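Just below is one structure, and these are the notes that go with it.
The other protein chains are all here in position, but one chain of the complex has been omitted.
All chains are identified by letter, namely A, B and C, in their written order; residue positions are counted from 1 within each chain.
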Amino acid sequence: MPSEMMYAQAMATAITEEMTRDSNVIFYGQNLGMTDRDPLVRKFGKSRVRITPISETAEMGIAVGAAMTGLRPVVELWMSEFMLVAMGQLLNEAPRLRYMSGGQIKVPLVFKAGYGFAAGWAGQHSNCIYHTMMGIPGLKVALPSTPADAKGLMAASIRDDNPVMYLHHYMTMLGKGPVPDGDYVIPFGVADVKRPGSDVTLVATGWMVTKSLAAAETLAKEGISVEVIDPRTIAPLDVDTIVNSVKKTGRLVLVDQAPRHASVAAIIAGEVAERGFHHLKAPVKMVTALDTSIPYSEPLEKYVLPSEEKIVWAVKSVLGK
Amino acid sequence: MPSEMMYAQAMATAITEEMTRDSNVIFYGQNLGMTDRDPLVRKFGKSRVRITPISETAEMGIAVGAAMTGLRPVVELWMSEFMLVAMGQLLNEAPRLRYMSGGQIKVPLVFKAGYGFAAGWAGQHSNCIYHTMMGIPGLKVALPSTPADAKGLMAASIRDDNPVMYLHHYMTMLGKGPVPDGDYVIPFGVADVKRPGSDVTLVATGWMVTKSLAAAETLAKEGISVEVIDPRTIAPLDVDTIVNSVKKTGRLVLVDQAPRHASVAAIIAGEVAERGFHHLKAPVKMVTALDTSIPYSEPLEKYVLPSEEKIVWAVKSVLGK
Amino acid sequence: MPKKMPKNNKKALGKERLIWMYTQMLRIREFEERVKRTFVEHPGVIRGHTHLADGAEASIVGALATRNENDLAMPSYRCHGYPIVLGTSVKKMMAEIYGRKDGLCQGFGGSMHLADPAHHFPGTSGIIGQAIAHATGAALTAQVKKTGQVIYCFFGDGASKQGAFYESLNMAAVWKLPIVYILENNQYQVYTRVELEDANAAAGDPLSRKAQAFSIPGVTVDGTDPLRVYDAVEKAVKRARAGLGPSLIESKFYRFSAHGNAITVPPVPTQFPEHEAIETYGRKAEYAAARARDPILLFRKKLKSKGVLSEPAAKQIEDSVRAELEQAVQFALASPFPSPEEATKYVYA
Partner (left out) sequence: MPKKMPKNNKKALGKERLIWMYTQMLRIREFEERVKRTFVEHPGVIRGHTHLADGAEASIVGALATRNENDLAMPSYRCHGYPIVLGTSVKKMMAEIYGRKDGLCQGFGGSMHLADPAHHFPGTSGIIGQAIAHATGAALTAQVKKTGQVIYCFFGDGASKQGAFYESLNMAAVWKLPIVYILENNQYQVYTRVELEDANAAAGDPLSRKAQAFSIPGVTVDGTDPLRVYDAVEKAVKRARAGLGPSLIESKFYRFSAHGNAITVPPVPTQFPEHEAIETYGRKAEYAAARARDPILLFRKKLKSKGVLSEPAAKQIEDSVRAELEQAVQFALASPFPSPEEATKYVYA
């Protein structure tokens, strides 16, 4: 029985459910569980729900060590850019230790962070840095776009025996949608067709899914049928579903909130150039952020980010319209 | 008059020449300039040549602050993975401060680090992490493959008014080649055709250029003419030169030491899927590292990295052979 | 109303300088009040995240009153207070916070990233601890170029738990850089009380004890009294200028507003919540006690009792500050937005 709930709530539900299911799951981060009145503290106690200083290297490194020795930490890191001060733990510790040990240990942990807060947070708080986490063997990366995916991927992340980067989008936090009750786990590496279509394949993640679906709706009114695919996890990345869709449509538009060379869009374009080339009837088209940092002022910020209009234009352009 | 010198020497020469030219250039890092007998200390003094603790965040952050206020720091960071503990300074401070200030300040600095040491350094010291530095507006990234490029790009990096990541390849350090004497500055964003050819375009950086040239030589004996292009800088990335070559050859092989989704190869493939699609006669082909961390033992390490044989095979495959 | 800092001729702080200090404290307070009122009076005009300096006035002004003309101030994202003291235009500051073309950074930076290098304010970072390293780098420039400058580096109690703090102070100590580290202990980092996250505080020790890790002087000072802050910082500045290296000063005061405006997703407009002491911990008495020790009230009282400030003079300063900031708000509201295409400027120098 699905309930209607907000994206933020869906994540919290999954964390609570997993903590109930498995006493090895702990949850900590800055500015959470301050007092005994905190609901999670009340439910799970101060040993399993902890507040941390502004010490990302220790927060993340402690999670690695705790995961190596039998816990399953979930770390709230707030904004993904904050992790940049401790990127070694994400890219060069958590995903490498098992491999270097010849498979003797595992490092099951979840780093949770938001991203892409395009609401006047300016140059250092609004970025998409997921490209830094791709191509890191041993690391999985989830990018849910809907409340249901938010829950299902959080459950999957916590149950996974590997380090997982769970990135939620700030602009979708208050969005509502149906979320399955109880055990609901979405496998990694399985893209979701958010809207079926036949003329053009469109791939997007996070908030860009919302924008792309709006664009698809607009285009439908003009008789253009767009298939919107959300990879949901970018490591592993479900290239097959994308290539199969291109086989059908022959055209591919990629929408990404990051600047072009920091985008999943470019990676997918590259994959399709290799694996889907013969199906393509037109060049792929990428709609990404412009090559600037994110400016503070609203008109500037709007200008550099992908918009529904730019997406509509791109879809038409691959159709030669 | 070019002199024959080693890659390592070419970098050092450029640093010495630039420090001589401009007294605002300073040079520091771990384990350098320990004593008064050190040649750079002797030449430039202990104020401009400094030894640092193992404090990458401070080393890099101090460079940012020094650059904001009038110096041009060059920081020796040794292995690029060491920077991961301080990645915020590279990705979220140095390249953003000018933009956020509305152009009031500039941050001219060079972070120098080696990478890709495929010589038994195992899981945390042998990686290619340049993909993390792409798509970061405000940041330039140089990846010289020859002694001449090593010198010319170092001079360009130090003279540039922006933060520059200068990545040298450990496996090419002892390689010799002709290096122009005196002022020699290679502009950013200009690819170099390392070997002209007509049948297939091959793009590679760093040590992969060496391997690709060897493969091209082998293929030449079989009558296959390969054009080897080295972008030399990946931010900015000279896509035009690559697309123009593909216009001529119709075929593209991309060689990269990083795992597939952490590669420049995938980014270039994406760009060509958009901008060079109509010139392509066959799917692009990427030769990258396998999706593993780098293992210690030699047969394992060899297995996961691109090799001359894999490159030869890829070139033949895009030719349908 | 004195804007430029009057010179100190005698050993003690002269009347002019004291009045100047008081005025700057008022200007900071009024600026922040107007920023805060903007959320109510003009919802949506200020975007993102804004952090106020009310409560910090004595600490900021006491510290900066010790500086020489060319010394630099380098704080964190909670950055409104300092440039006001350095002589930056409050009009341009307000316009920046409103995202306008006439803003200090032409709308590119916003509240967290004010920058005015012409007024010895090179710019700030929104990422905790990182600017401590930047300030240390500015001190390196001063040392290498022998400019005689001292760098004033400000950061929070929370920031002192970031590796950057520790690494920077160690390097500054080894290199004897001309810098003074001012740890503004307002006892909260967002919702977190300092004893929940700081080992010194948890043990009942002052945070200035961290100075021991670098074998440098570390003192704790009452940050609600600008004169005590002045004394402590002056000593540290002298040490720095003499080439003896950095000091750590813990300045204790209380932040009066919530950490920042509440975080919401557009189109829900942002507002300022209650202070965390009340909202999270229910510590109403703590908050009331802190407000009773408002540094502006205390300093006004002291100046009056010393005969430095008369009632009419106080009134006149208040009026002129109020008028100045009213103008700033009007200027900012009237300023146009930058045109969108300008967004691609300033990426590269």
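Note that a contact is a pair of C-beta atoms (placed from the backbone, for glycine too) under 8 Å apart; a residue touches a chain by one contact, two chains touch by 3 or more.
A quick note: this is a predicted structure, and the numbers were derived from the prediction, not measured.
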item	value
Chains in view that touch the one left out, judged over the entire complex	A, B, C
Contact partner of the left-out chain, one of B:Phe27, B:Phe82 or B:Phe111	B:Phe82
Contact partner of the left-out chain, one of B:Ala10, B:Met171 or B:Ala191	B:Met171
Listed residues A:Gln9, A:Asn31 or A:Asn92, member touching the removed chain	A:Asn92
Sole residue of C:Leu18, C:Leu196 or C:Ala258 that reaches the chain not shown, by the stated touch rule	C:Leu196
Residue numbers in chain A that touch the chain omitted from display	26, 47-48, 50, 52-53, 55, 57-71, 73, 88-89, 92-93, 97-108, 137-138, 140, 161-162
Interface residues of chain C (partner: the chain not displayed)	161-167, 169-170, 173-174, 196-200, 202-203, 205, 209-210, 212-216
Those residues of chain B which, in the complete complex, touch the missing chain	30-31, 34-35, 51-57, 81-82, 84-85, 119-125, 170-171, 173-174, 290-293, 295-304
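Following the convention adopted for this analysis, only the chains that are shown with their structure count from here on.
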item	value
Separation of chain A from chain B, taking each centre as the mean of its C-alpha atoms, in whole Å	29
Distance from the mean Cα position of chain C to that of chain B, given in whole angstrom	41
Centre-of-Cα separation between chain C and chain A, whole angstrom	36
Multi-partner residues of chain B (each touching 2 or more other chains)	57, 88, 92-93, 99-100, 137-138
For chain C, residues contacting two or more additional chains	103, 105, 107-109, 113, 125, 127, 129-130, 163-164, 347
